[in-house]
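Removed from the display is one protein chain of the complex; every other protein chain stays in position.
Per-chain numbering from 1; labels A, B, C, D, E, F, G, H, I, J and K assigned in written order.
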Amino acid sequence: MKIAVINGPNLNMLGDREQDIYGNKSLEDIAGELKETFGTHEIIFHQTNDEAKLISILHDLNTTVDGVVLNPGGLTHRSVALADAVKAVSYPVVEVHMSHVLARENYRKRSLVSGACRGTISGFGLNSYALGVESLMLLLNR
Amino acid sequence: MKIAVINGPNLNMLGDREQDIYGNKSLEDIAGELKETFGTHEIIFHQTNDEAKLISILHDLNTTVDGVVLNPGGLTHRSVALADAVKAVSYPVVEVHMSHVLARENYRKRSLVSGACRGTISGFGLNSYALGVESLMLLLNR
Amino acid sequence: MKIAVINGPNLNMLGDREQDIYGNKSLEDIAGELKETFGTHEIIFHQTNDEAKLISILHDLNTTVDGVVLNPGGLTHRSVALADAVKAVSYPVVEVHMSHVLARENYRKRSLVSGACRGTISGFGLNSYALGVESLMLLLNR
Amino acid sequence: MKIAVINGPNLNMLGDREQDIYGNKSLEDIAGELKETFGTHEIIFHQTNDEAKLISILHDLNTTVDGVVLNPGGLTHRSVALADAVKAVSYPVVEVHMSHVLARENYRKRSLVSGACRGTISGFGLNSYALGVESLMLLLNR
Amino acid sequence: MKIAVINGPNLNMLGDREQDIYGNKSLEDIAGELKETFGTHEIIFHQTNDEAKLISILHDLNTTVDGVVLNPGGLTHRSVALADAVKAVSYPVVEVHMSHVLARENYRKRSLVSGACRGTISGFGLNSYALGVESLMLLLNR
Amino acid sequence: MKIAVINGPNLNMLGDREQDIYGNKSLEDIAGELKETFGTHEIIFHQTNDEAKLISILHDLNTTVDGVVLNPGGLTHRSVALADAVKAVSYPVVEVHMSHVLARENYRKRSLVSGACRGTISGFGLNSYALGVESLMLLLNR
Amino acid sequence: MKIAVINGPNLNMLGDREQDIYGNKSLEDIAGELKETFGTHEIIFHQTNDEAKLISILHDLNTTVDGVVLNPGGLTHRSVALADAVKAVSYPVVEVHMSHVLARENYRKRSLVSGACRGTISGFGLNSYALGVESLMLLLNR
Amino acid sequence: MKIAVINGPNLNMLGDREQDIYGNKSLEDIAGELKETFGTHEIIFHQTNDEAKLISILHDLNTTVDGVVLNPGGLTHRSVALADAVKAVSYPVVEVHMSHVLARENYRKRSLVSGACRGTISGFGLNSYALGVESLMLLLNR
Amino acid sequence: MKIAVINGPNLNMLGDREQDIYGNKSLEDIAGELKETFGTHEIIFHQTNDEAKLISILHDLNTTVDGVVLNPGGLTHRSVALADAVKAVSYPVVEVHMSHVLARENYRKRSLVSGACRGTISGFGLNSYALGVESLMLLLNR
Amino acid sequence: MKIAVINGPNLNMLGDREQDIYGNKSLEDIAGELKETFGTHEIIFHQTNDEAKLISILHDLNTTVDGVVLNPGGLTHRSVALADAVKAVSYPVVEVHMSHVLARENYRKRSLVSGACRGTISGFGLNSYALGVESLMLLLNR
Amino acid sequence: MKIAVINGPNLNMLGDREQDIYGNKSLEDIAGELKETFGTHEIIFHQTNDEAKLISILHDLNTTVDGVVLNPGGLTHRSVALADAVKAVSYPVVEVHMSHVLARENYRKRSLVSGACRGTISGFGLNSYALGVESLMLLLNR
Partner (left out) sequence: MKIAVINGPNLNMLGDREQDIYGNKSLEDIAGELKETFGTHEIIFHQTNDEAKLISILHDLNTTVDGVVLNPGGLTHRSVALADAVKAVSYPVVEVHMSHVLARENYRKRSLVSGACRGTISGFGLNSYALGVESLMLLLNR
């Protein structure tokens, strides 16, 4: 199975940024652990701060992956365009968040992107990624 | 590890009720599959339609389980008392939903219980339970 | 035809409670009159202050009645779980209110349960029950 | 007993209009059935698309009928003037709807007219009219 | 000076309708008193329950009166079309209300028509009309 | 092709009324220009200040026109009854506005009628009508 | 008859302040004109920028005046304490505004003080005061 | 005098639960201290996590106590049924909270139950109970 | 112990003002009763209609009293400045209301001052003051 | 005349994406048809998923085109920056949508970009583009 | 240049009050530092807890200062009267806040006074004052 893990704005700062919320591992560390855990599968990793690139990556993957794990970062709450992109592709997309967005500021409680995804996993720190990949495998019956 | 999977109102009707949303497996089927999947761990299963019983179960488990997977059903959106119960216990609680509540009616988009839990998993049908147990194991470093 | 008339919280206080709003007949009086009026049909009567019991009664009646007349009392406005229970059963449920809830306090103007029922009858005092039974008979073509 | 059944905008299109919501009987069919059912009583039937005419009809009936069954159609949700007219007359007015307005679009969930009426009956298709007449008879003790 | 006093829905019921709010004088009584008080001026009186007629009357008076006293009744709170008509004419329009609308139900506290008028007079019973005529004379410097 | 262009309240005042917003051409001028531009088609023109007449015109045209261009004027924002009438007919209705309602007062930004129409054209002055007729022709494949 | 005309914050700046809204007459000019117009009556004039003094003036006048004309200025929209003071006295209070507050900024559209007064007069420039005195005389039957 | 002190959901966890908010005394400690302080009076103590039991306890006490001190816990903010029960009984009910609910999360600032009680005491830790009993004695003139 | 009881706007009118809500005792009567009840303690009494004086009194008492009982009157709902003053002092402040503000008009249900106080006592008429003093003594462990 | 047709996020997926809403023609097909229809004019076509590029394209066209037809896609509802860009250029911009945004999800009903444009055309499928070009020609008097 | 620095409620408590938010310097310290920094200019300093005095000070300075730096304290968020006073004077007023009000409680995020001022400076502790004076000099081109 081939799965893309796509990360939005500021996730390149993981390990550095607000460690009490996001922990001290970098995105590279997470990618490494994921690849180890799901060794028999192909895991692609993307990060960009750019909404337009996220949209284009989603479009371009349309025939090449079995599913996507998406951490939209701060675009979660506002981006109709990203939600539309999720609806425009045919593979399943699972939304993940490291922090528990529903327990944070009010403006983080609303997700425009969630409604377009198959499911949401929120609050498990770096484990949110592993659970996201796992959830896709379950959805696709592995 | 010992984990309790606790289900709120109407989940006893699974397999019967609104099959297009909730699928055709019963809660017993789900319990069976979970026990099989996580064979080396002890999984306890509860279902009740009663908010007060849910609260009491959460209280009573306080020193006997390592964590709880909670599907609060329709109490998710309104019950301050259940959220307070989650805050009152010392073990981690993970909220799960079979349907993707953030993609349904507006009144389901607000969760009072989420903010009290460690994390939320929503939208994966019966697999939400397995992911919930998995997430607890990751949180507890197994 | 077999019909259950199910009453939620505080309706056991009828005849006693706020008589200017609810009149001076007890629930037993109403049950008596209903049975007299619809003598050729079987009318079952339940009252409970317990949301969970209301839900379980609705579940348990699933194959044994032709329809239900439901006065959810104060649960009308808040209980997602009760609304879910109404959606989970296969017989028709008609919501009734003795007082005219749409003409009372703002918090009574919103009904979560209404949307799950087949219809609503509100404001006719104890006659709301007779009209509820009548409406079910019309729905079922007697 | 003499009762007027008054219908607001678009109800002249019954039988034609959005049949999945409103059924395939015309207003004339409904009037016929009502007169048959309540043969010993005098039933007057009005339909107009005109808010002002509805108001004037209500005024003019003030000393000549025992009660009114009112289906305000789309005026239900917005017309303060119609609600004021209901308050300005001395006979009881019962609001009826064929579809279950509380289970439809948000803008239909608010009724300005309801609060001025004695009661509301909603969701029983053409039977809403018969229940409306019945409710008036019960209110007036026949 | 020539002034038109224009009354909207239900004001034909004055003297009859909700006397605790609106008093026991009819619109004819009010017209009579006004004509007596402002004897040297021409006072025209209109009442209609019809929003469209109110609009047309406003249009038609455009070159024939010096000003208008408008009691829009229940249309006050909702009618964009009536407010647009007030904006479309060149003479000054003063809004009057017999009851004190700002001290009544919430839905009466919002006036769409007010913003299009030159001023508002509210709460003085039948004297609101005399004050309205007086205010026009002051505006027009008599 | 036969198309009706229907105008709501205050549009009879065009050319006269608030010229900075609506320009200085009368509705007759617009009708004349439209007939000239679309000479090979039959264009019917209606204007009324009366919501009820608008509804009745829409009903009556049901089998006689290919489509309707509707400028609901101030009824745009409030009239559920007019929106219901648009839904009750079988031909396509296109909503037009001369001013750009989405760039004006807040209470003009909400359109109840839009949702019932096939499309909306707003902000092109008198050209909105020509674009409305054009759009119908495109919808009907001429 | 003895009437007090009481003015709140910033009205001492009349004639100076935002002349396009408030005109170029000072409060003294207005007082002079009022006294001339209502020569046979005693008119007392107060202005203060101080909410507490307004409240105390209202209290102190309780047995000495027949009525009060109150222009609460910017306190209109926010002061529960001033509204409570109006409710605490036994003589009638009429609210006046020179500008048409219902046609201005949104935060001016809400009046906490209005609901405590007998009536409101708004939008007639300095004539609002004369109309206020007149309205009191009408209320008191002179 | 006989007074019942009734506690809602999660209050059985006092002394254990979120000690920074609720202190380290158990409900039994509080009951003991209360009985000592008010030795000459009969103080009954109830705690239940069950909304229905709270309602039934309130009903059943109707002729046997002089008043009730009610800490509704998390039901404070949502339970129309509990508020209705308070309205349905004839003895005075005083609402108490240990924490200062008006200074906590937004969803705790709204109390449906308060409006049905005679008064509210909030924020004094375990002393809220003693003040509640005291307030009842003052209300009943001891 | 030395305690100040501070009263805001309109409380000087007690005994006079809206007796159905506030009773017929004056503030002096209440002061007298309080001093009698708590004879061994020093009780200072202030009343002012002036927000600024309330703030200054609170500041000035900062090192001279053990605590303050504050009835902010109509300033309760709006005054950020008064709430800031409560936060700026080091002694405990308890908010009291004679009427039950949570059971009155909507605009009285929101208290900006409450959140800055240690606790709130509302609805016990003049006894609210005695309970307020009592609560301070309990807070300070007398 | 030279006109640019500019398309925002996800419009590159036309023909592929949600065909029930957007039809089965690609953007290239639409460009081709437009060029054919308006053969004597120069039509430039842009599509980008990038808000910043849209803004820059609008800036760069400032002296080179006569007008712009803009389909902002999902940026319609949220992008203040894009609306500011439309306001910053001197040529007219017309907003077009293929689907009827006012008849879709609530979050699509609000357009920040509309208010900055000259007009809006919504709901005519691929014909929205032709109508947009047409409208520009009418605005520019061709 | 002559500049007045005017401070509203509770700012006399600086240095004492909530030091984690407002620092440990008194207003006198700040005044001293400002006078030192801007030695060649005349800096007047006012502080009052009284809204009315703030208004009167603003009025009285009207011809004697070149500009005003205003820290309205808790009046920022509510006082229409103070905002009106700022609009009523002819010199420029700059609003300053020591704490960053936009990053604090929700009720501090709304400023009625801001809209009347020329600009706002917020969040720089005591330096906000120096920046305020600096900004006035820049506005006035020194």
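Assume a contact is a pair of C-beta atoms (placed from the backbone, for glycine too) under 8 Å apart; a residue touches a chain by one contact, two chains touch by 3 or more.
Everything numeric in this text was worked out from a predicted model, so none of it was measured.
Chemist: Would you mind spotting which of J:51, J:66, J:95 or J:134 touches the chain that isn't drawn?
Modeler: For the chain that is not drawn, the touching residue is J:51.
Chemist: List the residues of chain K that touch the chain left out of this view.
Modeler: 100, 102-103, 109-111, 114-124, 127-128, 130-131, 134-135, 138-139
Chemist: Write the list of chain A residues that the hidden chain touches.
Modeler: Against the missing chain, chain A presents residues 8-10, 12-13, 16-18, 48-53, 73-78, 107-108.
Chemist: At which residues does chain J meet the chain that is not included here?
Modeler: Touching the missing chain: residues 50-52, 55-56, 59, 78-85, 87-88, 112.
The definition used in the following text is that only the chains that are shown with their structure count from here on.
Chemist: Given a C-alpha superposition of chain B onto chain F, how large is the rotation in degrees, taken in steps of 5?
Modeler: 120
Chemist: Between chain B and chain C, what's the gap in Å when you average each chain's C-alpha atoms?
Modeler: Once rounded, the distance between the two centres reads 31 Å.
Chemist: Averaging only over C-alpha atoms, locate the centres of chain A and chain B and give their separation in whole Å.
Modeler: From the centre of chain A to the centre of chain B is 23 Å.
Chemist: By the touch rule stated above, which residues of chain K touch at least two different other chains?
Modeler: Expected reply: 50-52, 78.
Chemist: Write out all the pairs of touching chains, ordered by chain label.
Modeler: A-B, A-J, B-C, B-H, C-D, C-H, D-E, D-F, E-F, E-G, F-J, G-I, G-K, H-I, I-K
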